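Only one protein chain is missing from this complex, and each of the others stays in its spot.
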Amino acid sequence: MLSGIPLFPVQASTVAPDVDRLYFLIIAVTSFFAIATVIAVAIFAIKYRDDSGERVGAQIHGSIPLELAWSVIPFIISMGIFVYATVVFFEIVRPPAETMEIYSTGKRWMWRFQHVDGKSEINELHVPKGRPVRVTFTSEDVLHSLYFPAFRVKADAIPGRYSSVWFEATQTGDFHLFCAEYCGTKHSGMIGKVVVMEPSAYQAWLSGSDGQPLAVRGQQLFQQLACVTCHLDDNTGRGPSLAGLFGTTVELEGGANAIADDSYIRESILTPQTKIVAGYQRLMPTFQGQVNEEGVMGLIEFIKSKAATARPQPGTAPASAPPARP
Amino acid sequence: MPEAVAAHAEAHGHHAHAHHPALQHHFETLEQQKEASVLGMWIFIIQEVMFFGGLLMAYFLYRVWYHEAWVEGSNELDIVLGGINTVVLIGSSLTMALAVRSAQVGSKKGTVNWLIVTMVLGLVFLVIKFFEYKHKYDLNHIPGANFVFEGPHAGQVQIFISLYFGLTGLHALHMVIGFVLLSVIAWMAHKDRFSPEWYTPVEMSGLYWHFVDIVWIFLFPLLYLVDRTHRLG
Amino acid sequence: MMTPTLPPVTYLNHKYGVMSWLLTKDHKRIGILYMVVVTIAFVLGGVFAAGVRLELTTPQGDIWSADTYNKLFTMHGIAMVFFVLIPAVPAILGNFVLPLMIGAKDVAFPKINLISWYVFVVGFIFTVGAMVFGGVDTGWTFYVPYSSSASNTNVLMTGIGVFITGFSSILTGVNFMVTIHRMRAPGLTWFRLPLLVWALYATSFVQVLGTPVVAITLFMVVLERGLGFGIFNPALGGDPVLFQHLFWFYSHPAVYIMILPPMGIISEVIACFSRKSVFGYSFVAFSSVAIALFGFMVWAHHLFVAGISPYSAMVFSLLSYAVAIPSAVKTFNWAATMHRGAIWWKTPMFFVFGFIGLFLVGGLTGLFLAALGLDVHLHDTYFVVAHFHYIMVGGAIMGYFAGLHYYWPKMTGRMYSDILGKLSALLIFVGFNLTFFPQFILGYLGMPRRYHVYPDEWQVFNVLSSAGASVLAVGYVLPLFYLIYSLFKGEVAGANPWGATGLEWTTQSPPLPENFPGQPIVEEEAYDYHKREIKVA
Partner (left out) sequence: MSHIAPVKSYVIVFGTLMVLTSVTVAAAFTNLGTLNFPVALAIAITKATVVILFFMHVKYSSKLTKFVVASCLFFLACLFGLTFTDYMSRGWFTSPRGTTMAGTQVTVGPAAPAAPAAEGAAAPAPEP
């Protein structure tokens, strides 16, 4: 039982050391103030102890400079901590340009991970070491929260919306995976492990996959749901061409424009009326209820793959050029 | 020293001053009691504003997100009935103010009559509101399992209708409370309990009634008017 | 110095019978009525906490089923937050002491004061009823969509119970605000007011203006669950994050309702037992008001990982750091007050030492959670549980106990045994640290909140924590005995047992039904120990 009591979580991602440095900085600052105050109170309590209750303390009412000192200085220190913490936060929140995509759906009491090449697993996630991985996930019923303590990252899964978490594992081995947002009876059962493997071992594990790649499944759905009747590649159909769409900025009816990312495509499949591309009528029916979460992810992968084949990438970088990693 | 304070207070407390029947024991003067009641009532009204504020927050957010649904939803509402209700309610605000005024000048008959007129107008408002709800019921636009709405944004229009029922339902509940309150005050006025020196209950119920009117002054344009023109344009 | 005798006429013995208590309009009796209900709620919440800690001694879920465990921590949260922490100091000590402190005969609206107690009891009955008929398992935060669609427990009944209890808090807030504005004794200007009055004034802002927003939010959840309204339902396009915004808009200022009055009590007790006026009186007073106002602008630090935009997370993180400054100013002023004072080591002062120790840790760990980079890792883990217990139990309950032991002689005219008081303060301090410090370590290790089952390697800390919980339980039960014992056998305390300043110590104890023989006039400053010779009656 006492298999070595862990006192500090393992640092298994590129972000973990930065978060831990921030943690130790704040520990240092706060314990300095806490200990100083406790010592002061202890000294005064002992030095000026007087149990007769008769004598009166010195007539001191306050000193403005002292008050200003201990409100301005803590404010400056906390602003410093705030800036440092925000820098670390944006490192956690902003994924690098090239990340390995994994899709996931949280459902009452299990996580289902869907690798791009078709392999899917439940409450387990195999990832390669040394490559940035981004998990894009949503929830199918109540709030959940995908939490990797070893990677120091967490994000709530909100039904009806995509959230995403990225990490780059730096250590192989099994690490915890938790649901951190209360979701009912087996909230504490909605856990699992993330297995970080050497890239070669990961490829071997991946090649043994039975399911066909997500993009292929997406293409089948594209035919099956008759999307192809309107969305023709040469832009002559009733719907806009989807070739080379992913990542570009789309001009909407009414002048607004939107970036064609996962959420935009998912929204256009499930609620086509909310954003209509300029120059097209409101013809598209909703497919809500006819395709499940994995199906939507398959269609997104297929549309991403269309972008790759239809327009050779090297020259034309997509409109939203990925900002350099800070 | 503490004895001195008590002694001094002793002398001060003893001189007899005619107690007005309505002056409660823990107040020094009627004026202090009146100001305390007015301040207490205004703080209560501010709290009621925050109570409606929560619902309005949901209204404003979803209006920004689902503008088309808000247009469809608000065009479903009957603007004529809404308009009449607004006039009725502002009218009842006028009659309430006149009731307070006649209480100030001490005319018992005026107070009772104006209060009754205000209550009648309040009742008219509730009856019109009932017809609006009945109309919604007939088109089974009541949010819930059997909500039926053709048109592309059925789900989001249901949110609009839910907020419509939430806001106007809460407002109607406050009207009912106001109606009961006014009937009690009218009964007290009938029993000649008020005088030009002490008419605080009338003033307080007036503040409450005017507040309910102000809520409707905001609800009417927000729910009925603001998204009316989108369809025209 | 002749030993004091109990005064002939007091608010306790001038009327007898149950009806004289149930229909009383006397703020002192209403304070004691609140104490009875809050103590019952405290015992109830404690039992649920014991159930939770019992279960967590073992990694597997072998004592309670998952559902029972979820109900236990939910009901522990609801009982403690809504029925102990929020009413404790304002409704019990505030009701009792505020009119005495400002030289008034009663609060501004005595009838409404009694109505707010009845509303509190009705809300309590509804919530206990929900607990008896199967409990509720949504967590005290009632997060949508779980509470509105997925949970099949008594969410409706609890929601209505908490909705009703909210009005008790609103009415108390209105009452206190008007009392402090309109009913101060002649000569009692704002800057001669005791600091507890300032704290209660700042708290009433939050009580009056925050509570309605959570009332309407719970009302919307009840509508959505009961009648199928779709305001937060994601299937219709509703946003569960909007519920979190509206819920925390109240619930963060609510933690300031819980901590500000105990801070006021600490200022009173420190001034009395250091025999010195509080250092930087106006800074401490204005920091109460600053905390109450800033408190309304920081709520989304509960939502950093809930999907709000990173830019708004930055805004709220900055504001959360700003709201920490007034609390720091208060703590430093308390420490400075003790400098060159005459520190009298009595029981209330022991509770103040405990308060300062625990509140420092609680307040400063808030800086960890307000730091964006850290909160992604620490949100919804045991680090958060430890943080808010350090402030709520370490700060608010310790402050309440300090106030209870400070005003007990004034409320009952009797003195309790000082040694047992100090022992219980020590027990609470030790038991508390043993219970909640391991949870900081567990939190950084990544143990999520509300877990019925946890990985084996963390069992040691949970066993430590459960052991500490039993010591804490003994520390809390002890005062029950010696305080009740003091009612009958305690030596008579006299008007001013601690030799403190303030109008409440100038009248007899237990006080007259109408508090003062005449109308007291105030001429001296707030904590002026120099103008008056100290007479320890």
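Letters A, B and C name the chains as they come in the text, with residue numbers starting at 1 for each one.
By our rule, a contact is a pair of C-beta atoms (placed from the backbone, for glycine too) under 8 Å apart; a residue touches a chain by one contact, two chains touch by 3 or more.
Quick caveat, the model's predicted, so the values are computed rather than measured.
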Using the definition of touch stated at the top, determine which of A:His61, A:Arg134 or A:Lys193 touches the missing chain. A:Arg134
Tell me which of B:Trp42, B:Tyr133 or B:Phe179 is the one touching the absent chain. B:Trp42
Contact with the hidden chain, among C:Lys15, C:His181 or C:His530, goes to C:His181
Of the residues in chain B, which ones touch the absent chain? 35, 38-39, 42-43, 46, 49-50, 53-54, 56-57, 60-61, 64-65, 79, 83, 86-87, 90-91, 93-94, 96-98, 101, 104-105, 155-156, 203, 206-207, 210, 213-214, 217-218, 220-222, 224-230, 232-233
Had the left-out chain been drawn, it would touch chain C at residues 149-152, 181, 209, 213, 234-239, 241-242, 245, 249, 293, 296-297, 299-300, 303, 307-312, 315-316
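Definition applied: only the chains that are shown with their structure count from here on.
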Relative to the centroid of every protein C-alpha atom displayed, which chain's own C-alpha centroid is closest? C
Return the chain whose centre of C-alpha atoms lies at maximal distance from the corresponding centre of chain C. A
Per the C-alpha centroid definition, the whole-Å distance linking chain A and chain B comes out as 46
Residue numbers of chain C (touch at least two other chains): 235, 237
In chain B, which residues are in touch with two or more of the other chains? none
Residue ranges of chain B touching chain A (in the complex, touch as defined): 68, 152-153
Once bound in the complex, which stretches of chain A touch chain B? 273-274, 282, 286
Note which residues of chain C are touching chain A in the complex, please. 61, 66-67, 70, 137-139, 143, 145-146, 149-151, 234-235, 237, 240-241, 274-277, 279-283, 305-307, 310, 313-314, 317-318, 321-322, 324-326, 328-329, 331-336, 338-346, 353, 356-357, 360-361, 364-365, 367-368, 370-374, 376-377, 379-381, 441, 444-446, 448-461, 498-499, 529-530, 534, 536
